[in-house]
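Only one protein chain is missing; all other protein chains are in place.
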Amino acid sequence: MSGWLLADGHGGPVIPNFGQGSACERSGGWFCTDWVRANWSSTLQPALVQHVELTVIAVAVGFAIASLLAVVGYRWRPFDVPLGVFTDFLYTIPSLALFILLVPFTGLTVTTVEIALISYTLFILYRNMVAGLRGVPDEALEVARGMGLTRVQTFFRVELPLASPAMFAGLRIATVSTVSIATVAAFVIPKGLGEPILTGLQQSFGTEILAGSLLAILLALTADGLLALFQRGVTPWTRVR
Amino acid sequence: MYRKHTRRAAKAAFAVSLGVALLIGLAACGGGGGENTTTTTTTTQASGKPTIILGSKNFSEETLLGQLYGQALQAKGFKVVYKPSIGSSELIDTAITSGKINFYPEYTGVIVLDLAKEKSPKTVNATYRAAKKYEDGRGLTLLDSTPFEDVDTFTMLTSKANALGVHKISDMTKVAHFSYAGYPECQTRATCLLGLKNVYGLKQVQFKPLSTISVYTLLDNGTVTAGDGFSTDPQQLQKKYKALVDDKHIFGFQNVAPVVSQKLLSGSNGRLLEDTSNAVSRRLTLNAMQQMNNAVVVAKVSPTIVAKKFLQANGLA
Partner (left out) sequence: MILGDSFTPGTFADAFRFIFDHATLMLDKTAETAELSFAALGVALLLALPLGLWLGHRHRGLFVALGVSTIGRALPIIALVAFFITLFGSIGFWVNAAALIVLAIPPLLTNAYFGIEGVDRDVVEAARGVGLKESQILSRVELPLGLPLLLAGVRIAAVFVIATATIAGTVGGGGLGEIIANQASYGLSGVLAAALCVSALALVTAFVIGLARSAASRRMAPRT
């Protein structure tokens, strides 16, 4: 083996000192704050930013598509059952399997992950939106008809606002779930907070697992909180209890 | 009844949400589309240097090797797109033959025994030549290989090996029942489970697949009797673990050599690419890899930084 080296004329490569790591890191401890500080900007922060991106895109696009589907399913009953069954079915496919099955189509890219995540948000959002629209009391519709509003006007001025609490509830659930499922994306592409969790798992390094996990949980709860505030601001009448 | 302005606010909120959603969706599609255009093997930059789409498999040594080659090439002006954690050799091989990547570090023995499914050559050089011959026939080729080897091993806890009185793998025939942990692809490989069963005759082995947990963790907790540790793992240097002697040589010779698409080497920059890669390979001795693996696995330094330090110390980055 050393024949390769001697031919070069050099005695061997220079091996820099990489350090031995702190005692905490070497034992794979759970609370190595020095590791967190050293690796925040190179590993943890990029993972967090990627995770936010993954989630925002998935929820935004899922919301847009689900809104359209919900209107269709609400207005034309025959569509509701197949749409409901389809979104139900998507939800039962394990996230990892869905990622794998999409890879031949869209490659090892963010697109693959997004398509899968959007499918899951569709399930939650569609159901909630249709239920919200259906939950509009008949009296309100009667009043609208009495006022002489057209079908379209009734939808935008009466049904939509009254359905919004349910829709927002769905949006919050979908967002939190997406943050959670997006961690599985790390099996496909090395992006998002699932990456430090998986790497930590491979190296039995508790700190990295904990860092990734806590960031994911905090992100989910923060998103939920922000949406709750947004919901309160926009639908104050639901505050009355 | 609710006030008019809150009704309007609700409508406005929906309009805004939908608008934002659509915008983000469109932007994402545009960005996603852009990312997909770099997956062809002949994308070139303004300077004429081809873009290298560098893949690596799903364990830390491969990630490290990917960084070593990638950063050295970047230092010479090549654009490198990393695709780490692709999976087993079988899968990454599909990636390169289908053009999704055009450069990845592979082990010569794996190419000959597990991909080409040929019989085991008798020497290091013979293995390299057989591997190169195989890849040359598929629109790919092999660049120079490294001094170091990383072979699979039959690793056990030293205490367990002593208790069972085994020293080489053939000794395991006297053990009535034992479990062996390895990556899923181990089940179909001559350098792994198939070799153990067919060459050593160890039909009594029970296989336990692992994908995200270290085999050493499983050994520590007694979940498995033995496992597929890699010979350059830092744990192999510890007295706690013992790799049984591979007396029937099923694990082959496993130096690392980059598999590259032949298209990547055509053109005026092919020579530069080759030379850069070979300069890195030449310096990857067993000692160097063991030190670097130790830094990544034990000292928890990121592979990117370990690679950068090594390359800088050797004037390659």
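Each chain carries a letter (A and B) given by its place in the written order, and its residues are counted from 1.
Convention: a residue touches a chain if its C-beta (ideal position, glycine included) is under 8 Å from a C-beta of that chain, and two chains touch if they have at least 3 such contacts.
Here the structure is a predicted model, which is why all the values come from computation and not from measurement.
A.B. asks: For the chain left out of this view, which of A:39, A:95 or A:235 touches it?
C.D. replies: A:95
A.B. asks: Can you work out which residue in A:50, A:87, A:164 or A:177 touches the chain that's missing from view?
C.D. replies: The one listed residue touching the chain not shown is A:177.
A.B. asks: So which of B:144, B:220 or B:274 would be touching the chain we can't see?
C.D. replies: Residue touching the chain left out of view: B:220.
A.B. asks: For the chain not shown, which residue from B:159, B:173 or B:188 touches it across the whole complex?
C.D. replies: Only one listed residue reaches the unshown chain, and that is B:188.
A.B. asks: Over the whole complex, note the residues of subunit B touching the chain we left out.
C.D. replies: Looking at subunit B, the ones touching the missing chain are residues 58, 85-88, 90-92, 94-95, 98, 100, 184-185, 187-188, 208-213, 217-218, 220-223.
A.B. asks: To test your reading of the contact rule: which positions on subunit A touch the chain that is missing from view?
C.D. replies: So the residues of subunit A touching the missing chain come out as 88-89, 91-101, 103-105, 107-108, 173, 176-177, 179-181, 183-184, 186-188, 193-194, 197-198, 200-201, 204, 206, 209-210, 212-213, 216-217, 220-221, 224.
What we mean here is this: only the chains that are shown with their structure count from here on.
A.B. asks: Centroid from C-alpha atoms only, then distance subunit A to subunit B, rounded to Å. What do you get?
C.D. replies: Using C-alpha averages as centres, the distance is 29 Å.
A.B. asks: Please name which positions on subunit A make contact with subunit B in the complex.
C.D. replies: Interface residues on subunit A, with respect to subunit B: 1-2, 4-5, 8, 12-16, 18-21, 25-26, 32, 35, 39, 42-43, 56-57, 60-61, 63-64, 67, 106-111, 114, 156-157, 160-161, 164, 190, 198, 201-205, 208, 230, 233-237.
A.B. asks: Give the list of subunit B residues in touch with subunit A in this complex.
C.D. replies: 2, 6-7, 9-11, 13-14, 17-18, 20-22, 24-25, 28, 32, 35-36, 39, 59-60, 83-86, 100, 124, 145-149, 212-214, 217, 255, 282-288, 291-292, 294-295, 297-302, 304-306, 309-310, 312-314
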